[in-house]
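First comes the structure, then the notes that go with it.
Let's turn to chain A:
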Amino acid sequence: MNIANRSKDKNESTVDRGSKETRRLFLQGNEAIAEGAIAAGARFYAGYPITPSSEIAEACAEKLPAVGGVYIQMEDELGSIAAVIGASLTGVKAFTATSGPGFSLMQENLGVAILGEVPCVVVNVQRSGPSTGLATRPAQADVMQARWGRHGDQHLIVLSPATVQECFDLTVTAFNLAERFRAPVILLADEIVAHMRENVTLPDPAQIKIVNRKKPACPPEEYLPFKPDPDGVPPLADYGSEYIFHVTSSMHGERGYSQNDPANAGAKIKRLFTKLDNHLDEILLVKHHYNPADELDLLIVTFGCTTRPARAAALRTPNLKAGVLQLVTLWPFPDAFIAEAAQKARAVLVPELNLGQVIREVQRVVGKEKPVFGLHKSNGLGFLPAEISARIEEVANQCLR
Partner candidate 1 sequence: MPALSWREYLDEKMLPHLWCPGCGNGIALGALTRALAELQLPRNKVVVVTGIGCWGKADDYLATSALHGTHGRALAFATGVKAARPELTVIVLMGDGDGATIGGNHLIHAARRNIDLTAVVLNNQNYGMTGGQVSATTPVDAVTSTTRYGNPERDFDLCRLVDAAGANYVARGTVYHVPQLDRLIRDGITKKGFSFIEVISPCPTHFGRRNKLGSAVEMMKALKTRAVNVNSPAAKTGELPAGAFLIGKLADRDDPDFTARYAAVQQKAQAKGGFSS
Partner candidate 2 sequence: MTRININPRRCKHCGICIAFCPKEVFGADYRGAPVVERAEKCTACGLCVMRCPDFALEVGEKGK
């Protein structure tokens, strides 16, 4: 992507916090996600309860019917994501929330949303695995699953909130990106942000930037549901409108009927990538918790719940300038932002609640020019600032002093 062209730390600009209708509330991350979804225009939730995401379902069960929406508790997560896809195709913004085991069950039908180009949002509040694991404990070990968990070649957007405010803001962003690109978007939260309570600002709904999917403008008999506009994204009609159309999990042509031709399949799969990769300026979000113009001794790359303790640790480093770059968009991976920040740093540290996922990507971007260190933990506990400080000290002794 073109760095010169990008706007800075973007999701700040989604909302205007000055207006009268602004509400300040003390909310849990999960509650803020539900509020964000409704503010974004979501009117359909299908899900199956699982810790640590269940409060999202509970909030939706209470609030959606009050705004004319629908909450439905499905018999499992395969059905939840399927119902979300069905609902979205009627023109209703739809979402679901889950955690590890449920997210695993959703993978096959997430593929339907990707190939069928169905806008929807899936919240995965990460918990400690594998399998049932430490069911109530935090982890950040689904980063690769979110990107690669399904069979077949494909691409998708994953966002990760670090604060309760971001739970609200990024849920709005997730719906906006899903609608913009006719694609599923995953909000990859974790037990810590989801269960944390903080003051949040819910902006005046009139001030929230809302994106709605492109609808066809052609006569109904000419509508091709998979014929892309020049931006790579095909307009999507609603079931029940004057447009009659087919959506399928099988490989299909522009008309949405099965098609086996390899040339068509190759072009379609390629477009699933380019429709995102050609618009990275709209998708990639990061936050520099330091002045990006500064030269750093140590760049700390974080996402989600590692951001806070890393920021605290960065402030406590004597004789060393450390800065935190928070990845808000995890996929597509924000290569350009990391490369640019790493250029101005002597070393890079990646703390994460897994045994090494995001660090692989950071190493790929930074290459061999700069040392990249990890701090990995996979025992169901979050990081304390002191743990990160101790690792910074080790790194400093090894190559910064």
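How these were chosen: all candidates are chains of the complex that A comes from, given by their letters.
Quick note on the criterion: a contact is a pair of C-beta atoms (placed from the backbone, for glycine too) under 8 Å apart; a residue touches a chain by one contact, two chains touch by 3 or more; residues count from 1.
As the structure is a prediction and not an experimental result, all values here were calculated from the model.
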Fill in: Complex member touching chain A, one of 1 or 2
1
Worksheet item: How about chain A: which of its residues touch candidate 1 in the complex?
Response: 25, 27, 31, 35, 43-44, 46, 62-63, 65-68, 70, 72, 74-76, 78-80, 82-92, 94, 108-109, 112, 220, 239-250, 257-258
